[in-house]
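So that we are looking at the same thing, I have put the structure below in structure tokens.
Every protein chain except one is present and positioned as in the full complex.
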Amino acid sequence: MLKVSDISAGYGKAQILSDVSLEVPEGKLVVVTGPNGHGKTTLLRVLSGLIQAWSGTATFMEEPLLGCSPATIVARGLVQIPQGDLLFQDLTVEQNLLMGAFVKASWEKRLQGLERVFALFPRLEERRGQQARTLSGGERRMCAIGRGLMSETRLLMVDEPALGLAPVLVQELYSTLREISRSEATVFLVEESFEHVESIADYVYLMENGRIVHHGTVAAILANEQLRSVYLGA
Amino acid sequence: MSVFLQALVSGIVIGAIYALMTVGLTLVYGSLLTLNMAQGSYVMIGGYAALVLFEQFGWSPWIGLVFAVVVTMVFGVATEVIAIRPLVGRKDIDFTMTAWISTLAVTLILSALALLVFGPESQTIPPLVAGTIVIGGVTLTWQSITILIIAFVALAGLSRFLNNTRHGLSVRAVAQNHDAARLVGVKTKQVYMLTMALAGGLAGIAGVLLAPLYFINPVSGDLPMLKGLIVAVLAGMGSIRGTIYAAFMIGLIESLSSTYVGAGSSLPIMFAIIIGVLIVRPNGLFGLQQEDRL
Partner (left out) sequence: MVLSVNDAARSILEVEHLSKHFGALAAVNDLSFSVNGGETFGITGPNGAGKTALFDVIAGQSRATTGVVRLKGEEIQRLTSNRVCQRGIARTFQIAAVMPSQTVLGTILAGLHFGAGRRGLAAFRFSSQEIDRAYELAVMMDLESRLGVRTELLSVFECKRLMIAAAFATSPSILMLDEPVGGLTEAEGRQLMGYVEQIKTTGVTIMLVEHVMSVLMKISDRVMIMNQGGKIFEGTPAEAIEHPDVIRLYLGSARVAGHPGQGGDHAQGL
């Protein structure tokens, strides 16, 4: 569904990503993990069209991805749920969700979208008229994910969903993400802590200093002594 | 007592006009993060647009009003495309300052053009509705009542647009979180144009409403711009509702100080109040924090 080949990118002359390649097959839950601050967010920003790659190619559903505008990318079904939620603070929960369906084709089906999201996150329905700034951390995360599901999302890229959440909520969150990956959309996850995703990932890419240093299934990674101590010793 | 009521009514009416002018400033500041110094020009252009229709064709100012809105919307969009958009996203400049200067240049150019095309004389158009009516010892012109109604309809319409429509919500979204808006598929360029069109149109309405009172000339946008800045500073940027409240406050201060203190006193008094407010609340009375565009 998503194929990334040798992408390099950065800001000004500062290089952040070097020759990053990966693949997200439809229906598989793929995770990019590795220490924070190594450019995983930059990768997602490139894929969402917010910044330009310096070199490399990427295709989404066989069509070229790089160079498209963020609006086009969303319309094609590649949606990012950014780190830190980035909710519209003064808009209500419902208005935030509706904005998720902004793309013309999705706007017409926005009421069904709302129903779907409320079914997944009943708490959001209770708070639908509240301003986003009044929500708790867990509710904000739900709202951000819900917003990402409002359009005809084919691939959902989620950036550090566990960041700042209490451990008990993290569990719930990941089972919800797994559910989503089974029924709603393919999920591509960025997660700093391997532990969180061990049980749900179908395939894992390890990123360090802006490069993919290893990849494999969870079992393969766990079987590798060296990788275990580096990523799981932590 | 009737003197007081008269001043009160005047204040509310002028406040309504200021609200129309200044809401545009807040909208533009929210989305584009720049103070649009050309806002006053749109007031002037609105007046001239209605004037042209009236003089050339003898059409009523009501038609002039509609025409003025269309014309000022176009000028608003043109300002964005010509003076602001080329500056967006450039890392080597301070966007806020440069865009401010750029729109200031636009205002000077528009005034100069108006001078060339229309000449320096002050002109006027008839009020939308003529005549007066006396209620409870206070003389009201029908024009004042019309101004209040039009302002109310325009601002209510704006509120409905911003809260209940797809494009209106996108304007609010871009103002609140630029990146998140892009990530849900909002085309920020379109939002910029839409926001400037709204700002222009509202100012154009104000221009037509002001014209019978304050005349139309190439610099008739300057004083409204100044008043608009005063309102904006008092309100703080970011809150549309706050801007409207502040606009009425300034209108009342202006009216009451002219009536009770003296004709030239309103400006110094307003500035004194502004200084006081800013010392206590540097973000303005209703200011909300903003993100910077880089």
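To keep things simple, chains are lettered A and B as they appear, and every chain counts its residues starting from 1.
By definition in this document, contacts are C-beta pairs under 8 Å (C-beta built on N, C-alpha and C of every residue); 3 or more make two chains touch, one makes a residue touch a chain.
Nothing here was measured: the structure is a model prediction, and the numbers come from that model.
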Contact with the hidden chain (one of A:Val31, A:Ile73 or A:Leu86): A:Leu86
Touch residues of subunit A, complete complex, unshown partner: 10-14, 16, 35-39, 41-42, 45, 82-84, 86, 160, 162-167, 170, 192, 233-234
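Simple rule for what comes next: only the chains that are shown with their structure count from here on.
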Inter-centroid spacing, subunit B versus subunit A (mean Cα positions, whole Å): 42
Sites on subunit A touched by subunit B in the complex: 12, 48-50, 69-71, 74-75, 79-80, 82, 86-91, 95, 98-100, 102-103, 107, 147, 151
Subunit B to subunit A touching residues, read off their complex: 91, 163, 166, 169-170, 172-173, 176-177, 179-187, 288
